[in-house]
Structure formats: structure tokens, C-alpha cells
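Missing here: one protein chain of the complex. Every other protein chain is in place.
Going in written order, the chains are labelled A and B, and every chain counts its residues from 1.
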Amino acid sequence: MNIWIEQQRALIDFTLASLARRKARNLGLLAVYTLLVFVLASVALFSHALRHEATRVLADAPEIVLQRMVAGRHDLIPPGYLEKIGRIRGVQKMEGRLWGYYYDPVIKANYTFMAPSAGGIERGTIVIGAALERVRGLAQETGISFRAYSGKLYSFVVADILPHDSELVSADLVLMHEDDFRAFFAFPAGHYTDIALAVANPQEVRNIAAKLADALPDSRPILREEMLRTYASIFSWREGIVLAILSGAILAFVILAWDKAAGLSAEEKREIGILKAIGWETGDVIRMKIWEGVLISLTAFLVGYVAAYLHVFRAGGVLFEPVLKGWAVLYPRFQLAPEIDGLAVATLFFFTVVPYTAAVLVPIWRAATTDPDAVMRS
Amino acid sequence: MIELIEVRKAFNQGKHNEFWALDGINLNIEAHRVTALCGPSGSGKTTLLTLIGCLARPTSGRARFKGEDISGLPERFLTQLRRRSFGFVFQQFNLIRGLSAEENVMLPAAPSGLPQQVVRARAAMLLDRLRLAHRRTARVEWLSGGEQQRVAIARALINDPEVLIADEPTANLDTTLAREFLAILESFAGEGRTVILSSHDPLVIQSAAVHRVINMRDGRIVDDN
Partner (left out) sequence: MRRLVLPFLALAVVGFAMTCVDAALLRERHAVRIEANHVLAKRLGLTDIALFTEARYTRHPSQADRHAALQDHPLALEHFPTGSLIAPPRHIARHEYLDRTTARAD
């Protein structure tokens, strides 16, 4: 055991001494490798945590949202619709929802206006999301006016601000009284944006959706599982974009690493011959090279991963902000809970360490099996 | 100590350019002596040294080291034997560029599993003895030819081998350095090592440090005294 450790120490010493000969080049390679791991790990950690958060927070969204479609577009639910649905077995609760978008030309941002069916908001007052508070410089008891689509100006008093750590779901919300909502958007009485249905038995949801579609051919039921799936796919789609852009970088790195690791120079071949002549076994040469591959790739993996963890969960993923923000003016400030996908981390580890080490090893195998007496003739 | 019986060595055997570099060598090399292989270029001196030093196996014939037949040993055992019992000083020195003198000297000990401190102390001792202590951390390509050869000698001795093998050791040295080298050789024989070298340098062959000269030509021994 002791002998084994001492052997490995000696092999590592030699490998490091070898690498130190081209310090700038090898450190550069290590830096690029680490950066690559950092970006990949950041994307994987961020998107997994975000998906997890979205599914947890939206776990109790309405089982079914019923939209009315006119010419392929979402339209208002006219009066009498709720009655037309009547009583479908299994539907626990059914209510019309009032919500809509408002584009604020002052800061060129979109808000989500909503009149909660639970009520609880006085007329003439609003409850706003924290991003709105920040961007428009609002506070409790301050007033704000919005110009309605009719051209009329409406003034509200900010009654309350939604909790700051709920920004991920509430950043752009403006909650108001139903009467204010209808007046502001000139929403005719009896009309609703859409209908939310609560279903007691999850097994029934699909049946009920089918019945709804039958009863109201111009409607589109959206199931909660579809909403949640939207989230699963939208982030993997964005993740896919990042990967697509990165694949160029990955490819460049692979070529670089292959060139560095696999392109065995005449000099290296000569060195392996010398090592064999002075008493190294083929296995020693290979072990030494494995150490080279493992040291570089393991360092890249560990440093890159730890940096990515700190970036995503301790620094709020600041580097992603420009990507995710897109054209949005209102951007939620949020910290994600570090839900980590062990399989993804293991995959990243595998694909960081194994291919590189293999690339280092393949050509050595060939060189290390040559005859040691060739050295006498160089 | 080393016994060769009817040893032959072919290169490219069975091909159109088949060449017998050694053709029926019978030889017995005694321990604790300095033996020189002598002969013109191409006479097979280097080839014979590779067989003696376990770097290659004879095509036919037997080779014995301390009574044990080594001509049929598998590669692994040959390597171990080579590491423990033989030290090599190559004609071109074959040091690893970019590494320091000390690192080069320590290399053959890496697979042995000896503690690093022990090996380092031993390397320091050898370099000191060869008057290279001040160049310990210098990269080998910055050293002069004579210094490089002394690093190569120190490297050959790091595993404390019984046999030291040197191929054309004075080919790259001037007269003063060659004399110095012979003096070093003599001291090794004096401490009980067996030294085998090849040379066509009269300075070596006529030297009092060399106990036995074996003359070769065309892969055969022509004269032995």
C-alpha cells in the first residue's frame, strides 16, 4: 500500500514537472476547460432549480383553465357561458377570472392586471408586485395613474406590496378591485378573461376537459399538467439554445484538447522511449498519463462546478440575467433553492473527466508498447 | 556474471532486408571489472549492449544473468531486472529536456515505490559526488556536454545497479573530460560494480581503467584479451 502511494506520488511528480514545462499552454487549457464546465454546470444547475421551483410553486394552479377562441385567438368569455357549462360531475368549483395585460409606455413594460376572485382589495387601491415597486419608484400609500385603453386616466393608491421573495411569480402583478378592473379595461359586465375550474379527482381531469370541449366547441381547455409541462419544456428549450451556442465552443475545445492530448510529438515519443529504457514499465507510463488526464480534468470539473454553484445559488445567477431578461423591462429578483440533479452532475463529471483522460491515453498506448531498445539508436 | 551462448540477433527477420547484426556470440563477462566492446561502426556493439542490458531479447541463443536464463523472460520481468540491476549511460545521454538535473536523476526510481525523500537524498548524494551539486536545479539543456553526461551517470546509478552499461561514452567528450570519465569508471569498479562499455576510441581501449577489451567485427568477436 505504502509502496503504491509512493509510486503514484513519484508519477504525479513527474507528470506535474512535465506539464510545468509548458506552463502557459497548459494553464490556458485548464482555464478554458474550467470555463466550459462552469458555463455548462451553471446552465444545468439554474434550469433544474428553476424548473423545480416553478413546479412546486404552481403545483396548485387551477386544474383546468377554459379559454374561448375566436379566429385562433384568445377572446373574452361572454355572459351565459358559465351557465352553459352547467353542472359537470366532478367539477368542484368554477369561476370566471379577470386578468389582462397593460403596456406602460412610461417605462415600456408590460404589467399583468388582475382582479382576484377572492377579493380583499378596496376600490381605488391596488396591490403591486415588487419589481413594479422598484421600477416605478412606488411605495405604500403613494398614488399612480394609468392611461386606460379608452384614453382616460385612472388613479390608484398603492395599498400594499406583494412580498419581495415572491417576485418570481408576482413581479409585474397589479391587483385591483373587480369594478376598477372592468372600468379600466371597459370590460362589459358579465364578461370574463377565462374560466378556472377546480377538479376534485385528478383522474377525472381529462374526461372533464373532453366534456367541456364537446359542450363548448369554441373553447380551449388548458390542463394544469400541460401548464407544468410548458415549464419543463420552455426551460429545456432555452437550455437547448445555450447548448447549441455552446456546442461551437465545445467543439473548438475538443479539437484543442485532442490536438494537445492526442497529437503525440516526436519529442514525447522519445521521452516515453527513454522512460521505458531506464526501467519504467508500460503500465507506469500509462499510469503517469492517466494522472495527467485526471489531474487536469478533475481540477477543471471541481473548480468549474464549485464556481457554477456559487454563481447560481449564491450570486443569483447574475451572468444569466442578460440572457433571460431578453427585452423585458421588469425582471424579477429571485434566489433559487439549490435543488440539484445528481444525475446531471454525475453526467457532467463523466463527460468532463473520461473523454479527456482517454484522449490523453490513446496515443500513449501505441507509443508505450514500442521496443525499449530503440532509445539506444536515437 | 553475464553469460552469452551462441547468441544471434536479426533485424527485420524474414523480410527481404533481413540483417544479422550479431552472429554467434559466446561471451562471459566477469563481475567487478571494466569490460570494453571495441570495433568499427556497425560491428554490433550497441546491439550486444542492448541484449546484455535486457533492452532486447536475442533472436536465438541464451543469455544468463547471475546464472539465471533471461532470454525467455516476459517483458515485465525484463523491465524489473533492468531497473534493479542495470544502469544505462546512452551515447546521446537521452536526458529529458525541460526537467532539472535532479528530476532527471530521480526518474528511474519512480516505479520503485521508494519514499521521495530517500530518492531525493540519494540523488543529491550522487550529484554531489559527481561535482554537480551546484547544478541540481538547473534544466538539463542548460548544462554543458560533460555535465550532461555526469547527470546521465548519476541517473544510471540512482537504483544502485550492479551493472553499469555505457554506449560510446567518450564520443561527445574532449580528451580531458574523457580521462575524467575513465577515472569515474575506475572508481565504480573499485566499489564492486560491473562496467560494460562500447567504444572505438583508442583513449578508452588503451586506458588502464579498462580491464578487458573485446574486439568485434561484423557481428562476431574477433579478438578477446
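The rule is short, and it goes like this: contacts are C-beta pairs under 8 Å (C-beta built on N, C-alpha and C of every residue); 3 or more make two chains touch, one makes a residue touch a chain.
These figures come from a predicted structure and were not determined experimentally.
Touched by the hidden chain within the whole complex are the displayed chains A. Screening A:Gly190, A:Gly316, A:Pro332 or A:Pro355 for touch with the missing chain picks out A:Pro332. The chain not shown here is touched by just one of A:Met227, A:Val254 or A:Ile290, and that residue is A:Met227.
Even with one chain removed from view, chain A keeps its contact list with that chain: residues 12-13, 16-17, 20, 50, 53-54, 56-62, 65, 67, 69, 72-74, 97, 101-105, 108-110, 112, 114, 116-118, 129, 131, 147, 149, 151, 162-163, 165-173, 175, 194, 196, 222, 226-227, 230-231, 234, 237-238, 240-241, 244, 295, 298-299, 302-303, 305-306, 309-310, 313-314, 324, 326-332, 335-340.
To be clear about the criterion, only the chains that are shown with their structure count from here on.
For this pair, chain A with chain B, the centres built from the Cα atoms lie 64 Å apart. Residues 2-4, 6-7, 9-11, 13-14, 17-18, 21, 267, 270-271, 274-282, 284, 371-373, 375-378 of chain A are the ones that touch chain B when the two sit in their complex.
Note for the complex: chain B touches chain A at residues 46, 49-50, 55-56, 75-76, 79-80, 82-84, 88, 90-92, 94-100, 103, 106-116, 119, 155, 159, 167.
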